[in-house]
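The other protein chains are all here in position, but one chain of the complex has been omitted.
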Amino acid sequence: MPPETPATPLLEVQGLQKHFKVRHSRNPVKAVEQLSFAVPAGSTFAIVGESGCGKTTCAKLILGLEPPSAGSIRFDGRDVASLAGADRRTWRRQVQAVFQDPYASLNPRLRVATIVAEPILANEKPTRAELDRRIAELLDVVGLPADAARRYPHEFSGGQRQRVAIARALALRPRLLVLDEPTSALDVSIRAQILNLLSDIQQQYGLTYLLIAHDLALVEHFADAVGVMYLGDMVEQGPTAQVFGAPRHPYTRALLASVLRPDPDVPLPVGMIRGEIGSALAPPPGCKFHPRCPQAIDACRSDKPVPTPFSPLHWAACHVEAARATGAPTAAAPAAGAGTHLEPALP
Amino acid sequence: MDPLPTAAKPPLLRIRNLQTHIAVRDGTVRAVDGVNLDIAERETLGVVGESGSGKTMTGLSILKLLPRPGGRIAGGSIELDGTDLVGVPEREMARHWRGRRISMVSQDPLTSLNPVYSIGDQVGGPFRYHGLAASRAEARRAAIDVLGRVRIPSPEKRLDDYPHQFSGGMRQRVVAAMAIACQPRLLIADEPTSALDVTIQVQMIDLLRRIQQDTGVGILMITHDMGVAASMCDRIAVMYAGRVVESGPVRRIYHAPAHPYTQALLASIPRLGQARERLDSIGGQPPSLLDPPRGCRFAARCPQRMARCEAEYPPEFETASGHRVACWLHEGAPHAT
Amino acid sequence: MQADATLAATAHAPRAGWLRRLRGRGIPWLSLGLLLLLGIAAIGGEALAPWDPNALDLANVFKPPAWHAEGSAAHWLGTDNLGRDIASRIIAGARVSVTVALYVIVLSGGIGALIGLVAGYFGGWVDAVLMRLADIQMSIPSLALALVVAVVLDPSFSTVVVVIVITYWTWYARIIRSEVLSLKERDYVALARVAGCSNLTILRRHLLPNVSNTLLVLATLQVGQVIVFEASLSFLGLGIQQPDVSWGLMLADARNYMTNAWWLITLPGVAIMLTCLASNLVGDWLRDTLDPRRKQR
Amino acid sequence: GPLATAQAVKPAAGSLTIAFAAEATTLDPVKYSAGVDTYFIGQIFEQLVKPDPSQKRVNWLAESWEVTDVGGKPVLDVKIRKGVKFHNGDPLTARDFEFSQKRLADPAQSRWSHLQAAVERFEVVNDHQFKIHFKEGDGSYIADNLQLWAMPKAYFEKVGEEGFAKAPVGTGPWKFVSRSVKEELKLEAFDDYWHKTARPTVKNLTIKIIPEDLTRVAAFKTGAVDWIDAVPPAMIAEVKKMPGVQTSTVVSGNNLFLDFAEQVPNSPWRDVRVRQAAAHAIDVDAIVKAVLFGQGERYVQVGKGGAGYDPNLKPYPYDPRKAKELLTQAGFPRGFDTNCYNLTTPREPNVKEMGEAMFAYLTAAGIRCKVQGLEYGAWINLGRRGRNGPPEMDGVISWMWGQGIPGDPGTAWAGHLHSFVAGKGWGSYSYASDPELDTLVEEAKRTMDPAQREAVLQRLARLKHERVLGGLPTYRPLVTLAWRDKVDYTPWPWPGFWRNLQQIGLKQP
Partner (left out) sequence: MPQFLLKRFGLGLISIIGASVVIFIISRLSGDPIVLLLPVDAPPAVIEAMRKTMGLDQPLWRQYLLFAQHALLGDFGNSYRWQTPALSLVLERLPATIQLACAGLLFSIALAVPLGILSAVYRGTWLDSFGKGFAMLGQSMPGFWVGLLLILVFSVHLGWLPAFGHGTPAHILMPAIALGWYPVAAQTRIVRSAMLDVLDSDYIRMGRALGTPEWLLVGKYAFRNAAIPLVTMLGVYFAAMLGGAFVVEVVFAWPGLGRTVVEAVFARDFPVVQAGVLFTSVLFVAANLLVDLSYGAIDPRIRHAG
């Protein structure tokens, strides 16, 4: 997708926050703290980060499976929270999802036909023939034989199940697909099949993808823009090439450096990063990454960094990098509203 | 390429024609079906392959901890330091081999530690059973020592803590500590990093490498992550449907894969910094181990399949020193011994 | 709508293989056979019983079973203190046991499953209220509650059913609820919501079918428990009343003749035991068969 | 030895543990509600008159008594035995009986205040004589052993009602030691007991309460107790066979009968022929033999020895053909269906089975019983009339009344035979409504002179029998006591009191 295309983004998330109340604890789990990004129609936006940083929570918020604690989600320019009745149903149809575990995402007691038909029947009243035709078509799109319709999920392999899941997600001809680690439960040899399929479908239907993953190589391969999350916050965001090519946040750098290359000649990247991701129950103050950061300064321990743009589309939230950038005349620190990130510049 | 002088060293572990069967309701799963492996001292052998290809079963066969009921070693030999473990009785396995000469780090650090016993109890345990510590206090001291070796900060303070008070990476270190407690000769590491985040994974691999340098332990590294295998192993064995289809020095496997499966595998993974329009994918599914095909097991998915492939399983051909391939494409190369 | 109905009809569980799994397994077969026999006794009781279960024969009291030296072939399980035929009474008792069990299972299973589904799926205050109710019910020992209720309603067949239903709905509700709690976290439920399915559809299509195995197992296992419960109530004199015959009642009556006539106290107990054993075995086997997690034993 | 045998008074010694099947709910004589209460009360407290082992009423605490007529109103003049002491050492005087009567008449304390309704005034003549002036005749006073129990006025006033309940003091052969409800009552022989010959010879007596038949017998067999009452009928033969064991079988004071819904409009039971048919339809003797192992005695209206007993009154013979005939005459040639209510709580041995058997006989004769079992509470509720509108008893019910032995049916018939009068205490359990019988019942109630009373009751019994009203008498259970040889025991065979341990001890070796 050429980033220059001027259009309202299909999905726009602002200041999204989600806290979970948990038993045995007074503090909530701050699964998502501050999340803002925009996804232009037809592009793929990826969210990466370590386990527990809030990626899945973000997906659930966007899918409307959990109500956000704060912030807004705009779909096609309209605030999702304000939608009601027919509008809400229209929005519902346009956002579908594929989840990580192909075993958990298909009801074992339903036939594939029923699974794929479910979204259709929940929203429309097609005739039997029409329904059959559409099921057959969907199965064809995801590369399953027509007779798959009559079979049960347990008769399929993981890859095939994931195809069924994709068929179901496509049934309502949505505009946005949320892909929560769609391949991480699959075998290496199967992953490529599914990724290629997803890519074909996107091209064919002009779909927009929100991809959640922790395989950085996959993200680089697949996404147009990427957001890096750390403990509920987005710490860096920008076009994939820029973020991967010139990472600004020390966490992004550490993450990229930690990726083991399938090449015995590349040495093991030791000493990039210390310790482990903190607890979402009691995140560190200031910059949440500071306890692990090799270049942390005092400000990191007390103040929360604000996003600093490094190019029109690329920003990172880091005191050190921001200080480094203030030397440059181009990067005027964006004015920050009370406690919220400034909206990054959008295409 | 610089093949390691493996042949010169007497192998620490020598597996020949290992057959491991698991009886299930519908028949017998040939989980491991004629596997040959060698590991020398101070060497790491990576076993890679698809899920279900028999990697874990190979590892468990060495420990003789197959699933009960149903699992058994149906044939072959597993020689460790010259002793064929297949013939060693269970009592002796428990007393003199497991934990003492062979031990294991398993996949999930969250579940590999007993949640209701303290770390000290669990790490100190092996010293007691194997007679390396005469008293509780001695076992404690030994536990502190070994925890220090896996770089748990101030181990003496953490000895009475319980697993849930440790983070995932720390727990995996504790597991490693338990595994190396009695200075085993062979360490079986079954996906020791796959439950860890990338940033922790690096630390864990580094730790294992250091341990190996210090103790000279031979490591059987089971993984499906080609990146992990590349950064950790000296040699690689690629398994497919219960068999080793290719094995050899790590550089040869990555730079000159000889088996179509290995080639396809390497081609199908996205690589950082090498964006491609499309990934190469392998079609189809691996065969069932309940009733594996007679010929080459990859034949059905193989782009270079020949008539012979489906009829007859290829023997191992040695394409270069220590690089063996079970594929008819390499028929010209000499048979491996 | 029309297509929906058709689909739902075809959407039954992958349970087709259950008969096949029964093959070559003796004990479930035997148990099923026993339950079948019980069913036959319950349905065709009158016709099958050699005697009227309440007919007195004061000339033939305390006849031991036929295999005994003093036994008579006419009463092959002997007679009781009023000369009533034990075999006929056990058959008549089977009817009571089976009908009580059926009523209780349908009612408590239905109520409990509904409450469990609703409480588990909707959570929040609905769940809190329903579960507090269950807590309260649980905190009164079931037999104590049963005793009190039985006195209020006066002992009778329907009282027994009511009492046991009151006791058991929580059992279903709790188990179903916990099952639903984990089921509703499954991705396919989330995806159904994403697809726009209504709560009712989700409950009906995704939750109910997935708890149906559990329900079936619980129901089977409950047969035995209900029979024991009913017997206990009747034994205490607060259950089934004459002229209905109940195994528990027979045991209660037999207590006084323990020293004279061992068969009075053993045979109805054996009937209870065999029935429970059969239903427990079938339930157990169903659990093993239907629960995929336990399948590979 | 029996009362008549003179015995040297030896101080009581040793200990004995025995077991009862039932237990008193209270130890306060004015509070007693059930017959069982006297099992315990009767050990500690005494009345003015008491039956002796031969069932003859003898003066007990009374030296003598007579009913005189003063100005057309009856007066009961009683002289009290001298030298009687309470367990606390206080002598028994007329004041104590005055106190006793006052308490009995006070509805706040007594459950039987209504029985004192006919008393006008209590007069203390001197320490050993008192007179009770009546408004009108009250036959029940005489029938009920002159009603009054000797209660220690001074002691009661000192310790209060609660203290008295905790540590009752009477004049009886046994002193109260301790009580644990539903477990045991511990008693001690009263050394100063006035009756020098009829007194216990064992010092400590523990009465265990073991309602469960089997466990009671088991306790006896294992030697945990040396005396038990109510050996279950099924086990009598076995117990009798035990070596070194003696038994005594006595008739219980409970009269069992079947009552019919004679008051329900359109009920077949309104027809005397139907009731007679029922009487002929049941082979009570056979049932008693089979179900009770013979442990029951037939009676007709009044048991042997009771007031109004008529040896010429014979039970309806078992005659199914006659029964059929009577039914046909009454217009039921093919019989009819009726509800039959059966008590299932074992108040008497095998009552439930007895009921079942009798209903089975009725069914065989064409009176087709739909049997319904009732536990005690429900049974009482159904049987009682006029309160809180209980459900109508609309068929046959197995019922019973405690007549006592020797016994007097006056009170019972007032409740079971006299037609129901709301609020007046008449016919509380009655389904009959026969003016002629009502008059006779009322007359009996007024008649205090024993001889006259006997005549009225006999007339009443005959009419009641002929018309089968106020219930069809069936049997009186027999009770078997068993004790080990080492126990020296003389049974005093009266209801409640046959468990009276007036003379019990250990045989001297």
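Each chain gets a letter, A, B, C and D, in the order it is written, and its residues are counted from 1.
Everything that follows uses one rule, which is that a residue touches a chain if its C-beta (ideal position, glycine included) is under 8 Å from a C-beta of that chain, and two chains touch if they have at least 3 such contacts.
It should be emphasised that the depicted structure is a prediction, and the values quoted were computed from it without experimental measurement.
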Hidden-chain contact residue, picked from the options D:N59, D:S113 or D:Q129: D:S113
Candidates D:V67, D:V124, D:A165 or D:L463 - the one touching the absent chain: D:A165
Residue, one of D:L214, D:V245, D:V272 or D:L463, that touches the chain absent here: D:L214
Residues in chain D touching the chain absent from view: 25-26, 28, 31, 33, 107-108, 111-114, 165, 180-183, 210-212, 214-216, 218-219, 221-222, 224, 345, 375-377, 380-381, 384, 387-388, 414-415, 423-426, 428-429
Residues in chain B touching the chain absent from view: 63, 65, 68-69, 94-100, 102-104, 106-108, 111-118, 125-126, 129-130, 162, 164-165, 175, 178-179, 181, 188
Residues of chain C in contact with the chain not shown: 132-133, 135-145, 147-152, 224, 228, 231-232, 235-238, 248, 251, 255, 258-259, 262, 265-266, 269, 272-277, 280-281, 284, 297
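The rule is simple: only the chains that are shown with their structure count from here on.
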Chain pair that, of all pairs, has the most C-beta pairs in contact: A-B
Rounded Å distance, chain B centre to chain C centre (Cα mean): 52
Euclidean distance of C-alpha centroids - chain A vs chain D, Å: 90
Length of the line joining the C-alpha centres of chain B and chain D, rounded to whole Å: 91
Residues of chain B touching at least two other chains: none
Multi-chain contact residues (two or more partners), chain C: none
Residues of chain D that touch chain C when the two form their complex: 213-214, 232, 234-235, 238, 286-287, 289-291, 342, 344-345, 349-350, 352-353, 356-357, 360-361, 370-375, 377-378
Residues of chain A that touch chain B when the two form their complex: 50-51, 157, 159, 187-193, 195-196, 199, 214-218, 220-222, 244, 254-256, 258-270, 272-273, 276-277
List of chain B residues in touch with chain A within their complex: 50-51, 167-170, 197-203, 205-206, 209, 224-233, 250-251, 254, 264-266, 268-273, 275-276, 278-283, 285
